[in-house]
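Input: a single structure, listed below in C-alpha cells.
Of the protein chains in this complex, one is absent; all others appear in place.
Order of writing sets the chain letters: A and B. Residues in each chain are counted from 1.
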Amino acid sequence: MPADQLVADLTAALDAIPLIDPHSHIDPLAPVSKSLDDILGYHYYTELAHSAGMSQEPLGKDVSPRDRVRAIVGHMDRYDNTAQYRWFLDIARTFLGYDGTRITAGDADKLLDAAETTFAQPDWEKQVFAKTKLEKIFLTNEFDDPLEGFDTNVYVPCLRTDSLVFQLDRAETRERLFKATGVQLRDAGSLRKALATLFLHFTRKGAKACAISLPPDFEPAHYDDEYLYEQIRHHDCRDIGPGVFWLIAELCRDFKLPFDLMIGVNRRVYVNGVHQGQDLFDQRTSLIQYKRVFNAFPEVTFPVSVLTSAQNQELVAYSWIFPNVVPNGHWWYSNVPPYIRKDLGERLSAVPKTKLIGYYSDAYKLEFVLPKYAMYRRILATTLADDFVRPGVLSEAGAVALGTRLLRDNVRDTFKV
Amino acid sequence: MPADQLVADLTAALDAIPLIDPHSHIDPLAPVSKSLDDILGYHYYTELAHSAGMSQEPLGKDVSPRDRVRAIVGHMDRYDNTAQYRWFLDIARTFLGYDGTRITAGDADKLLDAAETTFAQPDWEKQVFAKTKLEKIFLTNEFDDPLEGFDTNVYVPCLRTDSLVFQLDRAETRERLFKATGVQLRDAGSLRKALATLFLHFTRKGAKACAISLPPDFEPAHYDDEYLYEQIRHHDCRDIGPGVFWLIAELCRDFKLPFDLMIGVNRRVYVNGVHQGQDLFDQRTSLIQYKRVFNAFPEVTFPVSVLTSAQNQELVAYSWIFPNVVPNGHWWYSNVPPYIRKDLGERLSAVPKTKLIGYYSDAYKLEFVLPKYAMYRRILATTLADDFVRPGVLSEAGAVALGTRLLRDNVRDTFKV
Partner (left out) sequence: MPADQLVADLTAALDAIPLIDPHSHIDPLAPVSKSLDDILGYHYYTELAHSAGMSQEPLGKDVSPRDRVRAIVGHMDRYDNTAQYRWFLDIARTFLGYDGTRITAGDADKLLDAAETTFAQPDWEKQVFAKTKLEKIFLTNEFDDPLEGFDTNVYVPCLRTDSLVFQLDRAETRERLFKATGVQLRDAGSLRKALATLFLHFTRKGAKACAISLPPDFEPAHYDDEYLYEQIRHHDCRDIGPGVFWLIAELCRDFKLPFDLMIGVNRRVYVNGVHQGQDLFDQRTSLIQYKRVFNAFPEVTFPVSVLTSAQNQELVAYSWIFPNVVPNGHWWYSNVPPYIRKDLGERLSAVPKTKLIGYYSDAYKLEFVLPKYAMYRRILATTLADDFVRPGVLSEAGAVALGTRLLRDNVRDTFKV
C-alpha cells in the first residue's frame, strides 16, 4: 500500500461516506465503553496477549481492571506487528489523545486515565457516532431479546438463530423459546408456529436481517414433519438442526428478511482458550453444502461470509451464478489486510457490483467501528487505485462511486434500510 | 497493474506474436457472430445479468434478439466492474467502432446496428483472424463429429470425451457410438475397438488433442475386462466411467495425443440457472486422484486445467515432479485477472518454462479470442516486468522470449502443431 496521492485522495473521499454497519455485537443498552478494560477486553487483545505468553490470571474476575489493562498492554510489544494492535493504536489516537507512535507497557496508566475521563462524558455515545460518521448499526439479538429501550432505527435488530438451530436439544433453550412465544413444542407445526412468532416479534420491532454462524461440516436439509415430530416428541429435539435451519429459511422468505450465513467456524477447539478465543476452523468446507438451500429459496437473499480466504473463490463463483447469493464483508480470521486485499480484488473482478456488501465491523463496542472501517477503506482505496483507476478502467470519480456502493448503497438495498 | 513504460513495451511485444489457441468451443461452420445477440448470448453475460437481477424472460426463444440484447446491455451498469464486461467493451471498441468509456442501456441499439453491418461483411471471419493475429484454433468436437467442411489445419479438431466417460449408460450415447463406429458394444474388446475407431477417425482428420472435463470427486481407475463385460452386458454400461477414462488414456498413448484434463466442475448446481450458467464446484479436490493415471501413462502428456486457484499449488507441484503433467491456461472461474496473476506467478517460479501452456480462449465465437488474450497478455507483461525484469533476472528481450514461449512455442511443441 504505497502512500501515494491517488490512494490518499480516494481514501479521503471514502472517509466522507456515512456508514451503515450491517453486522455487530453491540449491546444497544451499553453501546460504548466505560473504561479501557472494555476496549482491551475485546477477545482480539486477550487472545493475542495470551497467545504471546500472558497467562489467563489477569483475566480473572477478581483482578482489577487496571491490573488487567496493564497486563494486556504490557504484552503489546509482542504483538504490535498485528492489524489488531493497529486498531487499538487508532482508538488511542482518535479517541484518547495519544500522540506516540508505539504503545508500550509504560502507556497503560496514562491511557486508562484518559479513557476514564473521555468515556465518562455524557454525550460520549453521540460523539462516537459523529466521529465515526455512523448512521445505523445492526445488532445480534438472541431470539428472546425483548428489543426494547433503544432506537431500532439506529440500532437495527437482527435475529440470531444459532441457538435455535444448534441448541434446541437443550431443555434450557426450549424453555426460553416457550417463554418468548407461548408455544409449546409438540411437532413440526408448533415448531413452525414458535419460529413464526419470533419472526413476527422481530420484524415488528424493525429487524432487517436474520443471521447464523455455521460449522464447516454443516449442510441444511428439508426434514419431513414426521421426522420432526419423532425427534421433538421422543428425542428431546436432537438431530434436527439442518431441518430447523430450513424452517428458518422458509420464514426469511415469508417475512422477506435476508438470511446472513457465516460459514466455517468450529467452536471450542482450544478448550482452555480465553473467552471467545477458543474457536477455529477446518479449511475443508464447501458452499456446495448449501446447494439445496440456495436452489430452494430463490426469493431469499443470502449474504454469505466465509471464514477462510481459500473459500473466497467459491463465494465469488456462487455469487456470480446464484442471484440470491451475496458476498458479505470480511469475517474474523479473514479480517486482516492481506486477506481483505486478496478477497476484495477477486470479488470486484467477477461479481456484479450491486451485490457486494463491502464490510461490517463485528464490533462489541462502538469505538471499534471507526478503526476497523478505516482499515477497510484504506484497502478499498488501494484496490480501486491499482485495479481500476491506474489501468484506465475508471476515473477517480467512478472509483469513488464504486467504493460508495460497497460501503453504503448495497447495504441499503440489500437490507432495505 | 501500473500503466508504466516497461509493461507497455512488453505488452506491445507480446501483442505481435501470432496466436495458436489450444482450446475453444468454436463451431468451424459458424465461427463468427452474426449479430450482437451471438456475442451477448455468451453465458458470461447471461449469467451476470441474471445474477444481478435480470429474469430469464429475455432469454426465451420467442424474444427478439433486439429485446434480448437490450435487456442484457440494460443490466450492464450492475456488472460493469467485471473482467467479462471489459471483454465486451474491448469487442465494442475493436470491432464495432464504439468510442465511449462505459456501455450503458442507451448504447444497445447503436451497438446492435453496428454489429449487424460489421458482421455481415463477407470477409468478416478473415478480418477477425487478421485483427486477432490468430493462426490456428483448437475445437471441441463430440466423438461423432464428421469433422468435415472446414480447414482442419486452421480449425484443429480435438476429441472431447465427456459423453463417452460419463454418459455411456444412456442408450442415446451408445447408439451414437454405434453409428459413428459400426461397433456394437458387447464387452471390453468391442469397447476398445469402438474407441480406437474414433481415435483413428479423429487423427486422420488432423486432431491434435483429446480432452475431457471432470467433476471434483472423479478418480480414474483401471477396470478389468470381466468387470467391463458385466457392466456392458447386464447393467447398461453403468459405473464404468473411471475405466472408460483409462481406456481413452491408453489410446492417447497409442495415438500419441495429449490428453487435456479440465478438473473440478460440478454440473447443474444451480438447476434454474441460465443455459451453461448452472455449473459450480467443490473446492475439496486433489490431483492425488490422478496419481495412478499419471504414473501409468508416462508417454502421455496431460495438459491440466484446474477450476480453482487454491488448487494451483497442486498443479505447480505435480507439474514440477511429473514429466507428463503440464499446466494449461486459466480456466473458467479462474479466468479473471486476480487469479491469473497469482497462478501465473506461481507457475513461473517453479515449473520448467518449456512446460507452461499460457492461455486458451475457451471462446464460442471468434470475436472473443482477441479480448481474452489481450487480458492475458497484459497480466503476462505485468508479471514478467515485476517478477523478472525489475529484479534484474531477465532483460526485456529475455522476458519477451519467455512470454513467447508461454503464448506460442509451448503450444506448438506440446500439441505438435
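Following the convention adopted for this analysis, a contact is a pair of C-beta atoms (placed from the backbone, for glycine too) under 8 Å apart; a residue touches a chain by one contact, two chains touch by 3 or more.
The structure presented is a predicted model; accordingly, all values stated were derived computationally and were not measured.
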_Out of A:Asn141, A:Ser213 or A:Ser309, which residue would touch the omitted chain in the full complex?_
A:Ser309
*Of the residues listed, A:Asp21, A:Glu47, A:Glu314 or A:Glu346, which one is in contact with the missing chain?*
A:Glu47
*From B:Thr181, B:Gln231 or B:Ser319, residue that would touch the chain that is not displayed*: B:Ser319
*Which listed residue (A:Leu6, A:Val63, A:Ala83 or A:Ala296) would be found touching the missing chain in the intact complex?*
A:Ala83
*Against the chain that's been left off, what residues of chain A make contact? List them.*
1-3, 47-48, 50-53, 78-84, 86, 102, 266, 269-273, 277-284, 308-310, 333-334, 336-339, 378
*asked:* In the complete complex, the non-displayed chain touches which residues of chain B?
replied: 284-288, 291, 294-295, 298, 310-311, 313-314, 316-323, 342, 345-346, 348-355, 386-388, 390-393, 398, 402
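To be clear about the criterion, only the chains that are shown with their structure count from here on.
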*In steps of 5 degrees, what rotation angle do you get fitting chain A onto chain B on the CA atoms?*
120
*asked:* From the mean C-alpha coordinate of chain A to that of chain B, what's the distance rounded to whole Å?
replied: 39
